[in-house]
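One structure follows; several queries about it will come next.
Here the complex is missing a single protein chain, while all its other protein chains stay put.
Letters A, B and C name the chains as they come in the text, with residue numbers starting at 1 for each one.
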Amino acid sequence: MTATSDREQMAYVSSQAADARVNVELDTGDMTLNIGPQHPATHGTLRLACRLDGEQVVVAEPIMGYMHRGYEKLCEVRTYPQCTTLINRIDWLGSFANEVPFILAAERLMEVEAPPRAQWIRTILFELSRVANLALFLGDMGVQIGALTPVFFAFRDRERVLNQIEEVTGGRFHPNFDRIGGLKDDIPKGWVEETRSVMVKMRTFCDEMEDLLVGNEIFQARCRGVGVIPPEVALGYGLSGANLRASGVDWDLRRDANPGLAWDQVDWRVWTHPDGDSFARYWVRLQETREATHIVDQLLDGIPSGPIMAKVPRIIKVPAGEAYLSTENPLGEMGYYIVSKGDLGPFRVKIRTPSFNNISIVPWVMKGVYVPDVITILGSLYFILGDIDR
Amino acid sequence: MTDEAPAEETALPDEKREALLAHFSESLGESLVESHLQPHEDLWLRVTAESWQDSIRTVKSAGFEYFGFLSAIDWDIAPEGRYEDTEFDSGLEEEDDEPVEIDNSTGHGGGDSRFQILAQLYSLSRQVGLILKTDVGEDMTVETIRDVFPGADWHEREAHEMFGISFRGHPTLQPLYLPTEFEGHPLRKDFPLLARQVKPWPGVVDIEEIPEHLEAQLEAEVMAAFEANGGAS
Amino acid sequence: MPQLPGLIKGLGVTAKTAGRTLFPKRGWKTLIPAPQIGAVTVQYPHEKEAPPERARGVIALHEENCTACMLCSRSCPDWCIYIEGHKVKAPPRREGGKPRTVNMLDRFDIDYALCMYCGICVDVCPFDALFWTPEYEYSEPRIADLLHDKDRLGEWMETVPDFLDYEAGSEQKVRKVPR
Partner (left out) sequence: MTTLLALPYWQETGIKLGLALVVIPTTSLILVYLFLFKMMAFMQSRLGPNDTGPYGTLQLIAEAIKFLQKEDIHPAQADRRVFRMAPVVVLASTFLLYVVLPAGPDAVVEDLDTGVFYAMAVSSLSVLGILMAGWASANKYALLGGLRAAGQLIAYELPLILAVMGVVIQAETLNLQGIVEAQATGEIFGFGGIGNPFILTQFLAFLIFMIAAQAELTQTPFDMPVAETELVGGFHVEYTGFRFLLFFMAEFGTAFAFSALASVMFLGGWWIPGFDVDDNILNVLGPGVMLAKILLVAFFIFWVRFTYPRLREDQLQKFAWKVLIPLALANIVLTGIFKVVF
């Protein structure tokens, strides 16, 4: 009980104390159920304070901050290259994808453009981290609604993708590979072929998930019609990524606001689903994972030769100005609003993370659902705690 | 690609955003204080604090119905600097003894107050983003836009605890991240970052010089050894 | 209401995986169960995983190359590299020259309890004195022991792998590890 405050807080505490006596004096009113901060379904330390009427949720209020690390403040006392170290740790499952918008925003302020080879490799690694991130979601969603096996498949196959990322960047989770003006290093020999075979395996994994979960009638019964988010609500809350596309909004920053990466060089499509329920979100992510493997395959065929670093000074000073740049990360739109005063480090960085907006819809969407559905919806909204709390 | 392409791009006028700017200078009227257009990148509009909610409504009705984020900027200069050696701050190679110029600029779209609120909105049909700014006056209060975009709810709570800006009409401005007993507003520039104050910067250490009175003696010793070895070190 | 096909497909997937794990061999050898081969897990204390050459396991210091220029210490985001040094006179490079003043390294500590493994120090080093090695077994029961001094960091030099060749189309030059 440390995250909220004042009078409401006190009322809340006393109501909880009353609930604790539930077996002493039989109370037929609502019950408060704390889901988290230590709970298997909260991927870390999110806490949902739910008021229940039987098993039905009356109000669900997410309480976070258990993992707030103050990255916006920390970035202000670091230089631009040092910031990427922190930024890696925002969405720790798709770390490389986090670096890209920050670096691109800094490049935009410096009016530098990375050479084409660097842009291609960036795009490949970006999509690889999407595959790694979404693969875990595909399995984890199974665990959320009780299927044990899919998550093990997910860990098994995600490992292959992480190995590929590690072979290039040296870091499984925190690559810190992107530099202003290009990349830290080039790809090693033989990596392209290996990645291709991994992509084949990831497609098999997607097929397995389709058989294990999507086609499973129990899964459909649990997910269809649960947590429906209409498109206009999704837009108002600023939902992004697959959550938005599952509500039928055809919006993908890779296609609609490509900041110069190689997505426009390959043939792919944006998947949407009209239903807006948990099943639609799962389905869209499954298709996106598969699409990402195809994007990687195509990109691997056409890596242009050339340098991987543009000419940038050794000590990077970003000219004064402001820039907002966002990309379509695995979780949704991740953007960095950088204010520079011509210093070695940013003056202010606003990190717009997808999970923060995606989870802010929880009080709206969880009115009147059952406790098991709370877990389904949380799972299908797919958040990462570091991405909410920053 | 690096040589020609950017030149061509900048040469192209950004018609989409220019038309938008013309449209908004008309529909927002006097509420629009200043604007800034970065071709092919972004469009900034600064509106008056009184018209903040109405401007957001106007912009939303013009098709900008996708809410990106809402945040604030503190334009003050941090008293502690970046907690590091000032020499390093100004660059290792350069030798400028000029006093560090205090940069009082307030970014694109300008601004008069210490705090600014900004919101980012998208128009999906135009595929264009837009950043709205407003100054926060002495009373540190602006109207909430929670009624226009429900997603702004949490963003306003965050801005409230991080900068101490109040939002008129917001029912639950309780902290989102910080513990109840936390004092201060961490993202304000005058809020000290303890982690950087409790420990000295290791980079401030310098290499120990040879004491002057020993220099000649050491030099002679080295030369003697050098010659004794027949010139091969 | 559950209908058969989807449910049965799911059973098929788990059964197939079990079969593949238990009987990974092909041909007539299929009948010999060999889960050790079929399973993807690595039985850690008995067998060890080999991280790729570029893996950022631990930082090795090639002391001869270090000039105590402080670049790594200053660019460390965590302030976890501590360097101390003093200047000494060194003999001239060639006959007839004047004695030079060089930096002598007294202390080079990396606090792995603070290190975030970002690799910026290795990147900025202009004299090829810092290298990554994929070694990962250096956990300590006491947190203070995670502070590696320059001798300990120097020991890691043996484990530094050669730099990898680049994929076709690269203009990067393969660097050499000083041995």
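By definition in this document, a contact is a pair of C-beta atoms (placed from the backbone, for glycine too) under 8 Å apart; a residue touches a chain by one contact, two chains touch by 3 or more.
Since the model is a prediction, treat every value here as computed from it, not as a measurement.
Every shown chain that the unseen chain touches in the whole complex is listed here: A, C. Checked against the hidden chain, the listed residues A:L46, A:V143, A:V249 or A:V362 yield one contact partner: A:V143.
In the complete assembly, the contact with the undisplayed chain comes from A:R222, out of A:H68, A:R158 or A:R222.
The hidden chain makes contact, of the residues C:L7, C:L114 or C:L146, with C:L7. Residues 19-24, 31-33, 39-41, 55, 142-149, 152-153, 156, 212-213, 216, 218-219, 221-222, 370-375 are the ones on chain A that touch the missing chain. Even with one chain removed from view, chain C keeps its contact list with that chain: residues 1-2, 7, 10-11, 13-15, 17-18, 20-22, 35-36, 38-41, 43.
Basically, only the chains that are shown with their structure count from here on.
One simple way to say how far apart two chains are is to compare their mean CA positions; for chain A and chain C this gives 27 Å. Averaged Cα coordinates give chain B a centre that lies 35 Å from the centre of chain C. Of all residues in chain C, none touches two or more other chains. Those residues of chain B in touch with two or more other chains are numbered 84, 92. In the complex of the two chains, the chain A residues touching chain C come out as 78-79, 81-82, 84-86, 88, 117, 149, 153, 156, 159, 163, 166-172, 174, 176, 184-192, 208, 211-213, 215-218, 220-221, 303-308. Contact residues of chain C toward chain A in the complex are 1-3, 5-7, 9-10, 12-14, 17, 40, 51-56, 75, 77, 116-120, 123, 132, 164-172. The residues of chain C lying in touch with chain B in their complex are 68, 70-71, 73-74, 76, 79-95, 99, 101, 103.
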